[in-house]
Structures are given as C-alpha cells and as structure tokens.
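For this depiction, one protein chain was excluded, whereas all remaining protein chains were kept in their positions.
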Amino acid sequence: MEDWKRNGRAFWTLGSPATFWLVVFFLAPLAYLLVLSFSSKAVIDGQVSVNDYAYLTGIDNYVRTLNPDIISIFLRTLWWSALATIACLLVGYPIAFAICFMPERWRPLALLLIVLPFWINLLIRTYALKTVLGARGLVGGSLNAILEPFGMQADIIGTTPAVIFGLVYVFLPFMILPLYSTIERLDKSYLEASLDLGASQFQTFYKVTLPLTMPGIVTGLILVFIPCLGMFLISDELGGTTSWMIGNVIQSQFGSSNDWPFGSALSFVLMLLTIIVLFIQWYVQNHSKGVGAQ
Amino acid sequence: MATQMKPGVGPLEYGRRRWLQALFAVTLIVLYVPIFVLIAFSFNQQNRGGVWKGFTLENYPKAWQNQSIYDAMVNSLTIALVTTLIATVIGTMVAVMMWRFRFPLKPAYEAAMGLPIVIPEICMGVALLLFFNSTGLMGFFSAMVWPFNLSTIIIAHIAFCFPFVAIVVRSRLVGFNKQLEEASRDLGANEWQTFWQVLVPYMKPGIIAGALLAFTLSLDDFVITFFTAGPETVTFPVKIYSMVKTGVKYEVNAASTILILITILATVLAMKLQAPEKSGH
Partner (left out) sequence: MADPIVSVRNVSRRYPGGVTAVDNVSVDIMPNEFFALLGPSGCGKTTLLRMISGLDTPSEGHIFIGGEDMALTPPNKRPTNMVFQSYAVFPHMTVAQNVAYGLKVTGVPADEIKRRVGEGLEQVKLSHLADRKPDQMSGGQRQRVALARALVKRPKVLLLDEPLSALDAKLRDDMRLELTRLQQEVGITFIIVTHDQDEALSMATRIAVMEKGAIRQLATPEELYEHPTSRFVADFIGKVNLFEADVVSQKGKALVCNAKGLGKMNLSSDRECGKQVTIAVRPEKLKLSKTSPKVDGLIKAEARVRDVAYYGDWSEVVVELANGQTVSVNVQNEKRDVNASVTRGEKTYVSWSPTDSLVLTE
C-alpha cells in the first residue's frame, strides 16, 4: 500500500465523490438527527409550532424515553428480536450443516434455494406471509376449518408468535449464509478425530463443532438481531396495535404523532443499541479462538 | 443420538440423515409456500377475498393499465437504474482508493463507510427525512418535473448502496497481484492506461456483482424510500404498502410476481457472472 501523499491527485480523485456522499448525505443527516434529539418544538406567540424547532433545549426527549411505556416497548423489541434470532439459529444451524454435508454438486442449488427469498422484496414477502396466515389464507383458513366444529376460531394475524415467525421467515437466510461459510471451511477431520477418540455425536458437536464454528454463529446472530431491532413493517402487518416494536413508535413520531424531536431521540437510542451489539460482537470475536480467528 | 450405525452410511454423512433432510424440506416449504400462493393468486379470477375462483390472466393487463401501479413500477426501475449507475461508479472508486492508499484515520474512515450498512434502516430513513426537510431539498426537488422529483430518493439510495459496492469490489481487489500493475508500467503504460487496461478488467466481476447488488437493494428498499419520498412520488414497494393497507387487489399480486421475476433474474445473472471467475482462482 502506498502513502496517499505519494499520489495525491489519484487519492483525491478516487475518494472525493464517495466521501462527499458519505459526509453530506449520511453523516450530516445523522448529526442533524442528534441535534434535533436535544431540541423541542418552537413556541411562537404562545402556540406550539408544527415544524419550527428551538434547537438544543435539553435532554427532555431522552427523559421521555424513560417513560415506562416506551421502556416496555424497548424491552419487548429486544426480547422479540432475541427470540427471533435464537429461532433462526436453531433452524439455521442444522440446515447450514445439512447443506455442507450434501454431495458437492447439490450444494450450490441448495444454497440458492435458501437464499433466493432474501432477494425478493421484503414487503412482498411480508404481504405473502400475511395472505397465507390470514383468516381466509391457506394456513389460517385451514386452522379455522379444523377449529370450526368445536365452535372455536383463531386468528393468527395480530399475535406475538405471528410477529416472531415473520421475523424468522424474513431473516433466516441472514443466519444460514455465515453459518454455511464457516461450517464449509471447518476441517472435517476434527469431527472425525473427536468421534475416533470416543466422543459421541453429541459430545463432538458440543465440544468441537460448536466452538470451532462460533465465529459464524456470532456473525449470524448479529446479522439477524440488528435488522430485527429496527423492524416496523412486520410488527405492523402481522401484529396488532398492541404488538408495537420500537420501529413502529419511531415511525409514528414521524407520521401521525408528528413529534420529530422525540422520534430523533428514539432513533438515536436505537442506533446506540446497535453499536453496543456490534461492540459485543467485536469483543467476542477478538477474544475467542476459532476457525475465523486464525 | 444413535449409538448404532446404519450400514453404508458413514458417521459424518449428515447429508443422509433423515431428520436433517426433513428439516431442510420443511424449511423450503415454509419459505416458498407464501410466495407461490401469492403468485398463484395473481391468476385468480375474483378480485379480493382470498378464495380461488378460477384461472385468469386478466390481472396482468389490469395491473399494466392501472396508472398508479404502472407509475410506481416505472419510478422504482428508474430509481434503481440511476442509483446503480452512480453507486457503482463512486463505490468502485472508493474501493480502489481504500485498497491502494494508506492515509491518516483510515480505520475511522472505514468504520464510517460501514455505518450505512449496519445501522437500522429506519434510523437512516428518518435522518435523511429530517435533513431533506430542514435544508429545503425535499420541497425543492418534489416541485420539479419527473424524473427529477425522484432525486431525494435516489440520493438516499446511493447513500446506502455505494458502501455495499465498495465492499464487494474491495474483496475482489484483495486477490489482485500488484506485479501486474508494475508489469504494465514497466511495459510503458502510464497510470491512467494501467488503471483502465489492467485494474478495471480485473475488477469487472466485482463491479458487476456490486452493481447487481445495488440494483436489487434499491429496487427492494421500502423503509428509506418511505421516509424520503416526496408527498406525490410513489415507488412500487410503497404502492404495495398502501394497497395492502387499504385491502388487496390481485393486480398487486400480478405486479409483485413481475417484480419477483425481475429480482430472480438479476440474482441468477449475478451468480452466473461470478461463477466462472470463482473456478478460475
């Protein structure tokens, strides 16, 4: 690698468009978001203005995030995201494992089949899922047909399991991809050595496979957990008004509730949460010995 | 776990374990059934209701003739194409810059470049919404004629797409043999010629993959578009969102089916373009 000073012209030519875009259309908006989160709506002539702000008035908006309702929504968001992430891991790990041990010629196809839905528009998939789970849909309808003779009725849409299922449905490929690439790279003779030394399949999994694939697991957990945190579409479409996640609250501050400073504070807290999660990942990855660490 | 073995099946042949095969099959079914149902209903006769009434192709011309669906589709494709073009160019340039140069605060620069990828979309969406509003850009652009009224969305899309392009291209560059560049200079080419004749052809698979990634990301994006769209502009995902809110017509299924086909084609194309390169290295 050469020092930028040795060829300043090339350095600036190559770097400035992206840097400009990054600073003006990403960092500046984030900075403005931060400023607004410490601001409040301006009061003009005793009237609260709709879209004028008194800047940097204090930490009121952050105090408001400590409201029990908001806290409970934050906790619910974390809890549901965690549940969905764990579910993705429990389903994704065996599947990634199975793909890795398929005959070589089937592997690319199997992987493509798992990953393809990820390329399909999130909204279309959510809508598709809603149709199927709905009271008259393939799954929801069949469930009701079974329950009808007993005089019962069930609505899947609007329940917590529906939201969590939706999150798993949408983010499962994010879990499988990093797991697949880690397990694929794992030297299978480690597993053979373990079996050969007298460990059962379960012991081998727990003492050898799991520790050696930890980097992939951590990456998968992050790739699922973070987008879950900011999700509002799925809780909106598959959940009811009682199953809001923090994304829904933020969205409403910029929509019907029209309280941008508060929305900014919530967004900033959400971003902080994300960065904390990433820091934990960085820490775990750098303090564990595994395939990826070598 | 089984303590006995089946003859002819090795202890590590997990690909032949029935329960794993079953789990794989069930997962595929769960992943695809909703999508197939959606596609199937795009051929349903009766509009709305969720009951199968018989096969028809009518929904497709209807979707085509539905001005708002058509406009949304055209908007989405325009945004995706312009975004792809600009994001690919600046993403590739910055990838070369980061690959080639050592400069102060590089780790911080790289981290900032990664932020648009890792922070939740909703945060980026609202930040851009605030920014466009407070700077007056939103009003400025939305008053313009098509396609310039899409500018805010395109700017936002470029902002979250080019870091992806940069990552893909840079990972391609890691395998580049610097001696090729030196050989080119040694043979008398200047820096500019070397860049175009040696480096760009080498990066090509990465650039194409990055471009297709940017295209699909832009075409798929709902959250950031939702926040940065002017009051009058509608993209396809936003259109579906509002149609789902107001009750679904099967024209949406038809239009979605077409969008699914476009994305699958783009994905398969991307894989095809990358595949021969993989085996060559």
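Order of writing sets the chain letters: A and B. Residues in each chain are counted from 1.
One rule holds for everything that comes next: a contact is a pair of C-beta atoms (placed from the backbone, for glycine too) under 8 Å apart; a residue touches a chain by one contact, two chains touch by 3 or more.
Owing to the predicted nature of the structure, the values given are computational and were not obtained by experimental measurement.
The chain omitted from view is touched by exactly one of B:Gly10, B:Pro61, B:Gly139 or B:Gly175, namely B:Gly10. Of the listed residues A:Asn7, A:Thr57 or A:Gln203, the one in contact with the hidden chain in the full complex is A:Gln203.
Which of A:Gly8, A:Pro161, A:Pro211 or A:Gly255 touches the hidden chain is settled by the complete complex: it is A:Pro211.
By the touch definition given at the top, subunit A reaches the unshown chain through residues 103, 187, 189-190, 192-201, 203, 207-208, 211-212, 289-291, 294. In the full complex, the hidden chain is touched by subunit B at residues 2-12.
We take it that only the chains that are shown with their structure count from here on.
Interface of subunit B with subunit A (complex): residues 1-3, 11-15, 17, 20-21, 23-24, 27-28, 30-35, 37-38, 41, 49-51, 89-91, 93-94, 96-97, 99-103, 112-113, 115-116, 118-124, 126-131, 133-134, 155-156, 158-159, 162, 166, 191, 216, 219-220, 222-223, 227, 236-237, 240-241, 244, 248, 252, 256, 259-260, 263-264, 266-267, 271.
On the subunit A side of its complex with subunit B, the touching residues are 1-4, 7, 10-11, 13-15, 17-19, 21-22, 25-30, 32-33, 36, 51, 91, 94-95, 97-103, 110, 112-114, 116-117, 119-125, 127-132, 134, 136-138, 141, 169, 172, 188, 191-192, 195, 200-202, 226-227, 229-230, 232-233, 237, 247, 250-251, 254, 260, 263-264, 267-268, 270-271, 274, 278.
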